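Note that this complex is displayed minus one protein chain, with the remaining chains in position.
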Amino acid sequence: MANNNMGWDEFEIGAMLRSFDGAITDIALKPQEERNYSDNNSFTASVADWRINKPVYNKDYCIDCQFCWVYCPDVSIISRDKKMIGVDYDHCKGCGVCVEVCPTNPKSLLMFPEQVDEETAVAGWPEKEEKEK
Amino acid sequence: MSEMKKIKNLKEFSTSADRFEGANLLCPGCAHSIIVREVLNATNDDLILSASTGCLEVCTAVYPYTSWDASWIHIGFENGSTAVAGAEAMYKALKTKGRLKQPDANPKFVSFAGDGASYDIGFQWISGCMERGHNMMHIVLDNEVYANTGGQRSSSTPIGASATTAPAGRISYGEKKNKKDMVAIMAAHGIPYSAQVAPNKWKDMVKKIQHGMAVDGPVFINAMSPCTTEWKFDPKDTMMLADLATDSLVFPLYEIIDGEKLNITYRPKNIVPVEEYLAAQGRFKHLFKDEYKHLIKEWQERVDKKWEMLQRREEAGV
Partner (left out) sequence: MAGKRREGEIVMAFDKMELNEVEVWDGNFAAAQALRQVQIDVVSAYPITPSTPIVEGYAKFLSDGYIEGEFMMVESEHAAMSGCVGAAAAGGRVATATSSQGLALMAEVLYQASGMRLPIVLNLVNRALASPLNVNGDHSDMYMVRDSGWIQFDAYNPQEVYDLNLIAFRVAEDHGIRLPAVVNQDGFMTSHTASNVRPLSDDDAYAFVGEFKPMNEMLDFDHPVTHGVQTEEDWHFEHKARQHNDLMTKVFPKIEEVFEEFEKLTGRKYNMVEGYMTEDAEVAIVCMGTSVETALEVARELREEGVKAGVVGIRVFRPWPFEYIIETLKGIKAVATLDRSSPNGAMGALYNECAGSLVNSDVKTVLTNYVYGLGGRDLTKAHVREIFADLKANADAGKATTALQQFIGVRGPKLEYL
């Protein structure tokens, strides 16, 4: 999280921001957990309070197709080694795109009200939908 | 020259380490960030990026936060493209003079700008960059309005859309003029590559971005960006809108090589009626009134005509 209270003499000139603390090499080959993010990187902030509903992930139905990963606007679907890990609730805005693009039946991601905890949501997962012939 | 990243399928693509971060201020469901992610993940090379004033810029670089994991610059509204061109010139100068800190890097220079910034106020600047031959890529995030300031019409706003400065009202159906064909205009500069992409066709987008990054010279990409806020649809439906746009051929996906050869890169299995595309968006809902229904018919005719023209060009090899 960045410091929101600095005086005019406390920041770098030109309103310049650094993405990382110190040097970083091969950024494109380093997943987020290996990066030395600076406090000014929005990765260290959270938009969790934007949500009214949140996507809950149910790995029982997931086929690791990665549609949710590619179509998430907020880099909030975490995928490692071609396998779905889950939702990054610090950065998820609850848009629901991931649910819409999920191809499984039942979907492996569904929206639930923010207050519902994940275990309850998974326990109450809907059944497979009968498609019209 | 470094090898282009190999991306055979989506699973392989998913091993990309994003260089764009969340907790930015873009609307939930915004297609801009989907496009930016696809573009940045198409390469592992170093990047120098810019954005012109607009949604992307304003939502990803508000002090004290930045959502960019690569060097990025915003100067103003007109000149994001020229900013990157200047950086590219500096890169060439320092390379010649042997002053690069990472001389083995093979950076890609990419400027992002909205349709307002690109089709209107920044038109001259982009034209200049394309004409001067900088080794860079300009990507338009086309949501067909000045979204960041509340949805005013731009020269990308299509006929019949209700925008705040061309609103549908008692005696008007909204925007009266059709979209400028920026892909053709930019291709007419003779640049090596000009293309139209959409975020739902990630593979087509990645292929085109990679091709654009590999060619030497200026590249122009028009990326369709459905805007949940200004097109007035539910945030969760962003990809559905993109599908309707590409499958109705309202946004055909094609490329133009060296300004001389057009290739269609996506042929929908089932072409969807334009009416379905229009029906999915609040900005067109007035077109379904009796007195404006003829405009829907005209829309279909225009889209058909454009599709016909694209096919004829492709066939003729021009």
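The letters A and B name the chains in turn, as written, and every chain counts its residues from 1.
As a convention for this text, a contact is a pair of C-beta atoms (placed from the backbone, for glycine too) under 8 Å apart; a residue touches a chain by one contact, two chains touch by 3 or more.
What you are looking at is a predicted structure, and each value in this text was computed from that prediction instead of being measured.
Student: With the full complex in mind, choose from A:Met16, A:Leu29 or A:Ile63 the residue touching the hidden chain.
Tutor: Touching the chain that is not displayed is residue A:Met16.
Student: Pick from B:Ser33, B:Ser50 or B:Thr265: which residue touches the chain that isn't shown?
Tutor: Final answer for the missing-chain contact: B:Ser50.
Student: Of the residues B:Cys27, B:Ala42, B:Ala83 or B:Met182, I need the one that contacts the missing chain.
Tutor: Looking across B:Cys27, B:Ala42, B:Ala83 or B:Met182, the contact with the absent chain belongs to B:Ala83.
Student: For chain B, which residues touch the unseen chain?
Tutor: 46, 48, 50, 57-58, 61-64, 66, 68-76, 78-79, 82-87, 89-94, 96-102, 105, 107, 124-125, 127-128, 131-132
Student: Given the full complex, what residues of chain A touch the hidden partner chain?
Tutor: 4, 6-9, 11-20, 22-25, 27
In this section, only the chains that are shown with their structure count from here on.
Student: Quick one: report the Å distance separating chain A from chain B, using the average Cα coordinate of each chain.
Tutor: Their C-alpha centroids are separated by 24 Å.
Student: Which bits of chain B are touching chain A when the two form their complex?
Tutor: Residues in contact with chain A: 10-24, 26, 28-34, 37-38, 43-45, 60-61, 63-70, 199-200, 202, 228, 234-240.
Student: Spell out the part of chain A that touches chain B in their complex, as residue ranges.
Tutor: Within the complex, chain A contacts chain B at residues 2-4, 6, 11, 15, 17, 19-20, 27-32, 35, 39-47, 50, 64-67, 69-76, 79-82, 88, 90-97, 99-101, 111.
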